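Missing here: one protein chain of the complex. Every other protein chain is in place.
What follows is chain A.
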């Protein structure tokens, strides 16, 4: 970010500097571009390879030396993702469905709980509000592996092990703090006078929130929900510890489970990874404005 800001601010113009700078600038530019290209290839190659592998015939997948361009094209791997060997639904498609249910339900739950909480934190004067907010955020600092064992034990007592409900609850618990924090920023932007005016006009506080503030928050809620959704969708640690059966497993552990047998069907792995990645890309595209806004928050705040 610092780089972007530095470039946006025009530096002081001096008379003798430009010529020397331009000469040095050409070489510097070449180095910059080369470095960036190397970096981009290193970052993107696995993605490209995944895409390629997902549409290669099996014998081309295992070909040595690897075939980059002239391989035989097929969509069989994608068919295998959804259709089982017996012609019915595949195990992977069940996992994808589970992922949709778990991510969707946990996001709805986190939003329903988090938005009113964010509103309350924004509007009311509370004792030790800052400390409360920091505590809420600090629950997100904890790496999931640290808490997964105690949660596993608690879940076993409660009979929530290996159930979608269990995953929904734990994801919602992780997303509520995030929702509160992100939504508080959006609520702060909506002047509380709207609610004051509505209350003087004859509404109760909750009605005022519901009728006036909430509609103005919809874009913020959408952005926040997408972030929560992406978290739940990608989550791996809890999923692998807390679920075991094929009927309950979500996509991340299911895809990971494809690797590790005596033979690995890389085509299938790649195709299911592609299918898994698409929703995230779509969502990230939808909230790209807010992603940038979130990153630059400190710089552009009033």
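The rule we apply is simple: contacts are C-beta pairs under 8 Å (C-beta built on N, C-alpha and C of every residue); 3 or more make two chains touch, one makes a residue touch a chain; residues count from 1.
Note that contacts and distances are computed from a predicted model.
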Refer to UniProt and select, among "Sn-glycerol-3-phosphate import ATP-binding protein UgpC", "Pyrroloquinoline quinone biosynthesis protein D", "Twin-arginine translocation signal domain-containing protein" or "Cytochrome c oxidase subunit 1", the name of the complex member that is left out.
"Sn-glycerol-3-phosphate import ATP-binding protein UgpC"
Residue among A:30, A:66, A:112 or A:126 touching the omitted chain
A:126
Of A:212, A:231 or A:276, the residue touching the omitted chain is A:212
Suppose we count only contacts with the excluded chain; which residues of chain A make the list?
125-127, 129, 191, 193-194, 196-197, 199-204, 212, 215-216
